[in-house]
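Just one protein chain is left out here, and the rest sit where they should.
In order of appearance the chains are A and B, and numbering begins at 1 in each one.
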Amino acid sequence: MWQWFYKLGSPRHFYDMTTAFLPWLYGITFFLLIVGLVWGLGFAPPDYQMGDNYRIIYIHVPSASIAIGGYVMMACMAAMHMIWKIKMADIVAKVTAPVGGMFCALCLFSGSFWGKPTWGTYWIWDARITSTLILLFIYVGVAALRSAYDSESSGAKAASVLTLVGVVNLPIIRYSVDWWNTLHQSASNLSLRVEGTNPPEIWIPAFFMGFALFGIFLLAVILRSRNEILVREKRTQWVQDLLDRDVQEGLQRA
Amino acid sequence: MKSQRRTLNTTACLCAGLQRELLLALRSPGNTINPLMFFIIAVSLFPLGGGADTAYLSSIAPGVIWVTALLAVMLSMESLFRSDYEDGSLEQLLLSPQPLYFQLLAKVFGHWLVTGLPLVLLTPLLGLMLSLPVAGYMPLMLGLLLGTPTLNLIGAIGMALTVGLSRSGLLLAVLVLPLSIPVLVFGAGVVDAALNGLPVAGLLAVLGAILALALSLAPLAIGAALRISVN
Partner (left out) sequence: MPEFQFDGMQDFLAMGGYAFYVWISYLFFALVVAWNLIQPRIERRKLLQLHKARMQREAGLNKQRVTEQS
């Protein structure tokens, strides 16, 4: 078990393992995605209050949890990179920033198109929305800091420090925004909860979509990591051999 | 040889660092005055841009003063590490046998004394210009007194991360402003609460708690970041 885990720390083993693992991940993800989409969009009954508009939750809620979970994952990778100097951890941390940021933007975007018919406005300064927006800012900051460095290793360390500072700060930001929101309860007290009261016909497709989006997140991170490995390890023999083989076979697939 | 080396104890080390900061500030007063000028000018833009109606101004005064103070602190951070980085004394600091943690603390505290504290002392004037109600002055100043050191510490992390880059001003803002949001929220909240006749002690305590957390953790992050930048 641990052996397997340690091996993932080596770029070469990561690459080989994901080569075997990727087709399965593709299959499972697209199966879940198609079932979730068809069920969620067509077969789940309309909500008694929001009608068919609630169908946006099937992408909104999973993307929110991926945005947060992705940051936590990035912080773990940053810590592993800082403490044990694991190269692979930094590769994953690097590619997680844009992917997580994109899911964060998806969450905000779908949320605002959900809010317009339900709350009557695209944007309110609700506590959850505001802290998601700040999370997006932090994602952008981490990616911007890394790309500002010319040296890959300095950029990696700097981004790790910032990621860890961010993870200490995020709960405080969350708390402050909650407090601020209760103080300024001016616009509306329209917080909307989908969990709990809904029948299983509504939340089972959400389950499917949740895992499907998680699969897409994993796929994106793995595919980008593999490219990053090829770039960073391009001087090693195994990458050269691999590229030689792929070019000769005319393989264009990932 | 080791026994002959003169080692300073922590207090002396703190004092020496502080003394150096203050002396440097005295020799280049621009670093102190420019953030203050920015603070005053930026605040006076709000009536020009948003209208000089007294009621309107007093309603936005706490937020405007806090946001502008935050920006002024960010702009003042440039002088904290930049010249030290360029003349190599930052490297000396990292190599010196004294604990880095306390040296950095002294450095940031010294920087706060010459940029943050004048900012706090200047706020009554700006409150006057934005017709802040009388009840707001004390909470505003107390809040800034507790908040600006935290902003300095957070800004120092950002500055330490970007000091090695040639153009870091905008990047610094992108990194640091989201992290400063709690201070802004509670700082402006203190004034709001006071104007609405609510107790402010609890909120000041929260600001103090954030400061304590920043004091204990930020120097570690600053140190790690400086090691990366100096390399």
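Keep in mind that, in the parts below, a contact is a pair of C-beta atoms (placed from the backbone, for glycine too) under 8 Å apart; a residue touches a chain by one contact, two chains touch by 3 or more.
Every value quoted in this text rests on a predicted model; they were computed, and no experiment measured them.
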Neighbouring displayed chains - absent chain, whole complex: A
Which of A:55, A:146 or A:174 touches the missing chain? It is A:55
By the document's definition of touch, the residue of A:34, A:72 or A:243 touching the omitted chain is A:243
Taking the full complex into account, what residues of chain A touch the chain not shown? 39, 41-46, 51-53, 55-56, 59-60, 63, 99, 102-103, 105-106, 109-110, 113-114, 116-117, 201, 216-217, 219-220, 223-224, 226-227, 230-231, 243-244, 246-247, 251-254
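As a working rule, only the chains that are shown with their structure count from here on.
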Approximately how many whole Å separate the CA-defined centres of chain A and chain B? 33
Give every residue of chain A touching chain B within the complex, in rising order. 82, 134, 137-138, 140-141, 144-145, 148-149, 154, 157-158, 161-162, 164-166, 168-169, 172-173, 175-177, 179-180, 183
Touching chain A in the complex, chain B uses residues 157, 161-162, 164-165, 168, 171, 174-175, 177-179, 181-182, 185-186, 189, 192-193, 210, 213, 217, 221, 224-225, 228-229, 231
